[in-house]
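Take this structure, written in C-alpha cells, and hold onto it; I'll ask about it next.
Removed: one protein chain of the complex. Kept in place: all other protein chains.
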Amino acid sequence: MSENGKIILLHTGLIALLLALNFILPAYHHGNIARVMVLASYAIGYNILLGYTGLLSLGHALFFAAGMYGMGLSIRHLGFSPAPALMMGIAAGALVSVAIGALALRTSGVAFMIVTLMFAQAGYLTILLFGKWTRGDEGFVIQQAERILWGIDLSDANNRYLAALVLFALCLFAALWLVRHPVGRVFVAIRENEERAQLLGYNVFLYKLAAVVASGTISAAAGASYGLLFGYAGATFATVQYSIFPLLWVLLGGMGTVIGPFLGAVFMFYLIDLSSGITNAYMLIAGVALVLLTLFAPQGIGGEFRRRVWGWLP
Amino acid sequence: MDFGPYLMLATLEGAVLAAVLALMASGLSLVFGVMRVVNVAHGELYMLGAVFAWWVTSFVGGGPAVAFVAALIIAPLIVGALAVLADITILKRLEYDPERTIVATIGLLYIMQQVTLMTYGADARPVVPPFNTRLAIPWLEWADGGLQVFWPWGLSITSYKLFVIVAAVVVLLGIRLMMTRSRIGLLMRASQLDSETAQAFGIPVERIYALVFGIGAALAALAGVLIVPIQQAHYLMGGDALLLSFIVVIIGGLGSLGGTIVAALLIGLSDGIISVFFSPTLAKIIATILVALVLVFRPQGLFGGRAR
Partner (left out) sequence: MSKTSESKPPISRRSALKTLGVGAGAAALPMWARYANAQTSEPIRIGFQKHATGIGASYGRWYDRTSQAAVKMINAGGGINGRMVELVTEDDGTDPKRGAEVVEKFATQHKCDVAFGTLFSHVVIGSAPRAGELKLPYFVVSEGHHVASGMLNRYTLQPGITDVKSQVQAMAPFVASNLGKKVTMIFPDFAFGHDHRDYFSAAIEAQGGEVVQMIAIPPAETSFTKYFPKIPRETEVIYHVMVGPAVLTFVKELGEFFGPSRPEIFGFIDSLEAVDLASPGLEYLEGTYFWEGNPRYAQADQSEYDKNFRAAVGVDENGASVNDSKDISTYAHMFGCWETLNIIKAGMESSGYAGPQDRSKLIEAVEAITDIPHSNAHPQGAKLFNGKTHQVFGQQYITKVTNGKLILAHTAGIEDTLYPDEVDYTKQSF
C-alpha cells in the first residue's frame, strides 16, 4: 500500500473506531471520550503551532476562551441560536488570534512564550472585569433549551458524542490536509530552520501568522463546542492551567504528528481519572510522566510510533 | 487618603514586592545566564523555601527570632541541595537542551507542588515574624500659613517589611561580589561565555552548572523564607511568583543580573503605583498588557543588549 493510502487508512480508521465505540462504550467512558474528543481538537489546534511551526505558546487558553465566550455570550445576551453562536465563537477566536499573532510574532523563543502568556492573563482578567456580562469566575449555564442545533438536542449523550466526533474529524482532517499542503511544508521548514526559509524567499512572518490564526481558530472552535456541549462557560477555562494542558497533551502524544494530540489527551485524561482514585496529588503522576518522557521518549507516544514502526506517520 | 501619602504608601509596598522579586528573579536570571536553561519550576522552589521555613520555625524552639534565623539558613540550603540533585539526575542527562528542559521543569514543577500537597497539606500556614512593629510615617501639610507635620491614617510600614528590603539588598550585593570578585564567579562567567572552551581549559563545567542551579534555587527559597512572615506558606503560591519573576527577567534582559534588579524595582513599584490610579483589576490588566507590549517592541528587554 502506498504511504498516502496508509495515512488515509489510519486516520479514517481512527474516526471509524470512534464511531463504533459510540455503540459499545459503557455510559461513563462514552461521556469521557466525547469530552476527550473536544479537548483533542483543542490540542490539534495547539499542535499546528508547536508541532509543525515550532512556536511554543503559553497563552492558548485565550483562544479557547474566546471561542467559548464568543459562543456563550451571543447566546446569553444576543439570543442567538447555537449555529450562529458557534460561528461567533470561531470568528472571535480568529479575530483574537490575528491580533495576538501580529503582536506576539515580533518576538521569538522564550519572549514569545511570555508574551502569549501575558496576553492570555490580560484576557482572563478582562473576563473578570466585565463580570456583569460574563459572571466572572462563576461563569454561567447555557440552558438545555438553548443547546438545540438544527433540532438536535446536544445535551443528549448520544448526540453529544456524535457532535464531538464530527468536530474532531473535521479538525483532524483539516490538520492532515494542512500539514501535507505546501503551506504546511513551509511551516515545517520554518520550524526546522527559520533563516533558511527566509532565504528561500518565503515571507516567514506571514506564514507564522497563518499558523497562529489556524491554530487559534481551531482552538476557538473547540472552546465554543465545549461550552455548547457541556452547557457551561466560565473564566477557569481562560486560566494559565488551560494553556498548559494542550502543551502537555501534545508533548505526551507526540508533537508534529496529526494523531498525537488525541493520544495525549486520552492518555492524560485517564491518567488523571485513575490516579485521582489513588491519591489527591494526581498531578504528581503527570509530573513524573513528563520527566520520564523527556528522559526516555522525547518524541512522545506518536513520535515513538513514528521512530519505531510507522516512519510515514504525518 | 490624600494623594501624597497614598503614593508614598504604594511606593513602600511596591519596594517590598520589588525586593522579594529581585531575589527570586536574580536566581532565575543566573540560571538562564550561565546555563541557558529556563527553569519553569523556579516558582515551586520559592514555595518550598516558604514551606521549609514553616517546618523549621515550628520545630525549632527559642522564640520567633531564633527560629526565623534558623529557617533563613536551613531552608535555602535544603532547597539548593534538592536543585543540585535535580540537575545531576535530570537536566544534565538532557544535555540542557532548551525545549526538553522546559518540559522537564514543568514536570518538576508538578512533582514539587504535589509532593508538598501530600506532605504539608493544602492549608496556608503562617510563620511568626521575628519582629513586627508598626512604624507610622509623618507627612507634611501646608496649613495655616506654614508647614505642619501630621500622621495620615494608614501611612505606615512594619519593621519586618523594612528588614526584607535591607536583607534583599545585602544578599544581592553579595551575589554581585561573588560574580565579580571571587574565583567561583570567574569560573561561572567563563562557562557562561563559552562552555566548550571553558571545558577545554579544564573548568569542571558540569559541577559549575550544578552549583549555579543550586544557587539559583537557594535564592528563590530565600525569597520564600523572607515573604512567609508577611504572607503564608501555601502549596500553590509558586505560580504567580513565577509569572512575576519571568516578567522581571525578560524585561531586564535575559541573563543580565543588573537589568533584572532594575526591572524588579520597575515592576514592583508600578504594581503598587498603578493601583493608585485605576480600579484594581483594571490596573492589573493595564500592567500586564504594558509589559507584554514592552516585550513586543523591545524583545531583548529594556536593558539587554542586541547581541542576546
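Going by the order they are written in, the chains are A and B; count residues from 1 in each one.
Going forward, contacts are C-beta pairs under 8 Å (C-beta built on N, C-alpha and C of every residue); 3 or more make two chains touch, one makes a residue touch a chain.
All of these numbers come straight from a predicted model, not from anything done at the bench.
The chain omitted from view is touched by exactly one of A:Tyr52, A:Phe187, A:Phe230 or A:Trp249, namely A:Phe230. Checked against the full complex, the candidates B:Val34, B:Ile111, B:Met179 or B:Met237 give a single residue touching the omitted chain, namely B:Met237.
Of the residues in subunit A, those that touch the hidden partner chain are 26-28, 30-32, 35, 125, 128-129, 131-132, 135-144, 155-157, 230-232, 234-237, 273-274, 276-278, 280-282. Taking the complete complex into account, residues 1, 5-6, 9-10, 13-14, 16-17, 117, 121-124, 126, 128-129, 132, 134, 136, 153-154, 156, 158, 230-232, 234, 236-237, 240, 271-272, 275-276, 279-281, 283-284 of subunit B touch the chain not shown.
Convention: only the chains that are shown with their structure count from here on.
Subunit A and subunit B, compared by their mean Cα positions, are separated by 33 Å.
Interface of subunit B with subunit A (complex): residues 38, 90, 93-94, 99-104, 106-111, 113-115, 117-118, 239, 243, 246-247, 250, 254, 281-282, 284-285, 288-289, 291-293, 295-297, 299. For subunit A in complex with subunit B, the touching residues are 56, 103-104, 106-108, 110-111, 114-115, 117-119, 121-122, 125-126, 128-129, 240, 244, 247-248, 251, 279-284, 286-291, 293-295, 298.
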